[in-house]
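Below you'll find the structure, written out as structure tokens, and then a few comments.
Only a single protein chain was left out; the remaining protein chains are all shown in position.
Labels for the chains are A, B and C, by order of writing; each one numbers its residues from 1.
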Amino acid sequence: MDKSQAFLQCANCKKILFSIEFEQNLRVCPHCGHHHRLPAKLRIDLTFDEGSFQELDTDLRSIDPLSFPEYEEKRKGAEAKTGTFDSIISGSARIDDNPVSIAVADFTFMGGSMGSVAGEKITRTLERAAEHGMPAIVFCASGGARMQEGLLSLMQMAKTTAAAARCAEVGVPYIAVFTDPTMAGVLASYASIADIIIAEPKALVGFAGARVAKQAGVSKVPDDFQTAEFVFKHGMLDRIVPRKEMRSTLSTLVKTLGGNLRTELIKEDVPHG
Amino acid sequence: MDKSQAFLQCANCKKILFSIEFEQNLRVCPHCGHHHRLPAKLRIDLTFDEGSFQELDTDLRSIDPLSFPEYEEKRKGAEAKTGTFDSIISGSARIDDNPVSIAVADFTFMGGSMGSVAGEKITRTLERAAEHGMPAIVFCASGGARMQEGLLSLMQMAKTTAAAARCAEVGVPYIAVFTDPTMAGVLASYASIADIIIAEPKALVGFAGARVAKQAGVSKVPDDFQTAEFVFKHGMLDRIVPRKEMRSTLSTLVKTLGGNLRTELIKEDVPHG
Amino acid sequence: MAKNFDEWNRPLKELEDGIDKLKDFAKKETNPAKKTDLESKIDELEKRRDNYIEVMFQRLGPWEKVLVARAPKRPYTLDYISAIFTDFVELQGDRRGFTDNAIIGGPAMLDGKPVMVVGHQKGRNIQERQFRNFGMAKPEGYRKAIRLFDMAERFRMPVISFVDTPAADPGVESESRGISEAIAAGMFKMFELTVPTVAIVIGEGGSGGAIGIAASNRVLMLEHSVYSVIPPEGCAAILWRMPERGADAATALKLTAEHALQLGIIDEIVKEPKGGAHRDPLEASQIVKSAITRHLAELTPLAPGEIKNERYEKFRKMGIFEVA
Partner (left out) sequence: MAKNFDEWNRPLKELEDGIDKLKDFAKKETNPAKKTDLESKIDELEKRRDNYIEVMFQRLGPWEKVLVARAPKRPYTLDYISAIFTDFVELQGDRRGFTDNAIIGGPAMLDGKPVMVVGHQKGRNIQERQFRNFGMAKPEGYRKAIRLFDMAERFRMPVISFVDTPAADPGVESESRGISEAIAAGMFKMFELTVPTVAIVIGEGGSGGAIGIAASNRVLMLEHSVYSVIPPEGCAAILWRMPERGADAATALKLTAEHALQLGIIDEIVKEPKGGAHRDPLEASQIVKSAITRHLAELTPLAPGEIKNERYEKFRKMGIFEVA
């Protein structure tokens, strides 16, 4: 959707929307309630205290360790298109004054896929949380592991999960938010073992992408299959939270679950802005 | 079944059996494989090293703390019929030379129901296991909590479970064997949180007794409902083990799971015979 | 014997309906003399009502306690939560494929301090009742509670349990997913905790369904709640094959708070407002809150290991028998 235009069309209900209204409504369609995807930077602005975000890990760059066909071109194209270097933005921020360690995925960068850099950024985000006693908040949006980095991508599943286990070990809360879509290798690693899992309405959430599942012979599926609503019904989510309530929900959870951290664990060298 | 008779009839397939053969076959019907219930003492003889069993906790006697209608009479009747004082026999024994802390339920004593004495004996069995680093083996056979002792019975569920948690804490294996029937308050406490759960074939295993379930409006049930086979299919059992393989299975598990105990934990004052 | 609360409560209800009607008349009455007359009549009836409640609740029998514990307007877990805590966020899911609505829970603040709240939840109308499965939790309810207990331990939050269930769900689905294991695992997890835990029976403390979230350092009972190893109707069905003799079974089972205290099962009886918690839910909440905070204040200074041991020793002592 081009912000420069005065009007645009909802991809879901096809109704025509006023751009300004659409933005004010946090890119949720006022007619059908469809939650349109958000760029990572906008998500950060909408969720955390104004000006509190300090980006970290900005010096990490993906390379092409397998010489995988077309990987370089695809990645360069994504860099040009998004102006960022990979599918995760990480750093520290505050939410109602409480410091948090955060990572936000950008689906527009190669489908939010997790290669070595994304895995490293998630890992550092969770390690910083554990080390400095700040709750971790991760917004997920990914098609899964980045197959162009082969086994290195698969191992990011293990690495990020190990970092989440560190948070659990030291008693730091870790909250994951599933936005559209949260799939495959990301869902099957750090996303699903958060203490608290929240999803945006109607977000696609599942293990096997349609093409992989078809390849494996999966055919008839329920109507709501792999939606946030399906996954919630099946006990995998704590809540489905509309975008306009996301900030306040996260803030309350940081306050309650992280309540005993603030007095005991937080150190002076917290890397936040 | 009266052992003094030369012949008897299988309660399941109605065939006539030779008493001696029946006994040699561990009271398993040679025709239909039905596992007839065993008295606790016989179970001990069949399972543990000859002469190794030393009964403990023999001085515990149930009383009637609620003045519950007919409780005294029923209990006295059961004592007269069984020659024991409650539904659990507890003590120490050896299995292929490895010391174990054991408890065996007797269904003939008021349906194996758990009141204060049964709960205390199970608790002591598990505490002795934890304290002396001996694996615990408990043979269950019970209709559930003994309602004639009211809340005191309900609390035996918590007490025995707490003792099982002690075993887990110190790393002592606890094996439960479900024999026919293992139900309600016993199933919903110490029985179900054993490390290893084994059942005899076709044993009745379930939460809600038929009358209670009917009272709650439960009607259509699967054919194999509340059998060991049903429960196994639903992931609640490790194995269904025929009686003739029970001793060797338990012995192997004591050897492997308790393997690191023997050198590290066992103390000199193990109370076994 | 009345079969349910409404039947038992009818005389009082009629008296109160009468008072309400007179009040309506009095409001509309323009003749001062008649108005005074009506008002003194109302006064008298209100005194009669208060007296009736006084007498009625002075010594409720066990079956009457069962009826009051099941009163449709009795405050439920969510009522207490909204009155006692701030910042409650309900968390859901067993993370194994299922959700349950008969056990609810989540983190909250109690006087500015983080706690984890768990409780059975009943429904007030027919849709709500079905949604809540009449307060009968399935395995996934206990597994959700266990997940919350784990979080409480991880983040050092005391656990408050509100107990109010007729029993755990006894259906085929629950059996097939291991309702027995779920209850046992709930207790097991509670005994592993090193944070303070307080449970309060606010209505029905139904058997395994109750103890699965109530193996706590301190167990309290509201004055007119009941706690039982088996629902009285189920007991009557087994003992006499007559479920309708629930009142006799209630007497035999000694399921009142007084008995529980005498038997060493609970730590305190929490007084209810006059006429029962349903007559003044907010006051009831304040009384409950002060009892909870008092017990937490006693437990909080203890070291984690002591908290765990205290709980073990408390349950370890339960049971009454003779040593020959």
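Here is the rule we go by: a residue touches a chain if its C-beta (ideal position, glycine included) is under 8 Å from a C-beta of that chain, and two chains touch if they have at least 3 such contacts.
Note that the structure is a prediction, hence the values are computed from the model and not measured.
Counting contacts over the entire complex, the absent chain touches A, B, C.
Of A:Cys29, A:Ile44, A:Val100 or A:Val117, it is A:Val117 that touches the chain left out of the display.
Per the touch definition above, the residue from A:Leu8, A:Leu26, A:Leu46 or A:Ala208 contacting the chain not shown is A:Ala208.
Touching the missing chain, out of B:Pro30, B:Pro69 or B:Gly171, is residue B:Gly171. Even with one chain removed from view, subunit A keeps its contact list with that chain: residues 59-63, 65-66, 68-69, 115-117, 119-120, 123, 145, 147, 149-159, 161-162, 164-166, 168-169, 184-185, 187-193, 206-209, 211-216, 218, 220-222, 225-226, 230, 234-236.
Remark: the residues of subunit C touching the chain excluded from display are 95-97, 139, 143, 176-178, 181, 185. In the full complex, subunit B makes contact with the omitted chain through residues 168, 171, 173, 195-197, 232-239, 249, 252-253, 255-261.
Here is the rule we use: only the chains that are shown with their structure count from here on.
Arrangement of the chains shown, judged by which pairs touch: a linear chain-to-chain path with two open ends. Each chain gets a centre from the mean of its Cα atoms; the one farthest from the centre of subunit B is A. Rounded to whole angstrom, the centroid-to-centroid distance between subunit A and subunit C, based on C-alpha atoms, equals 40 Å.
In whole angstrom, the spacing between the mean C-alpha positions of subunit A and subunit B is 51.
Along subunit A, no residue makes contact with two or more other chains. Residue numbers of subunit C whose C-beta contacts span two or more other chains: none are found.
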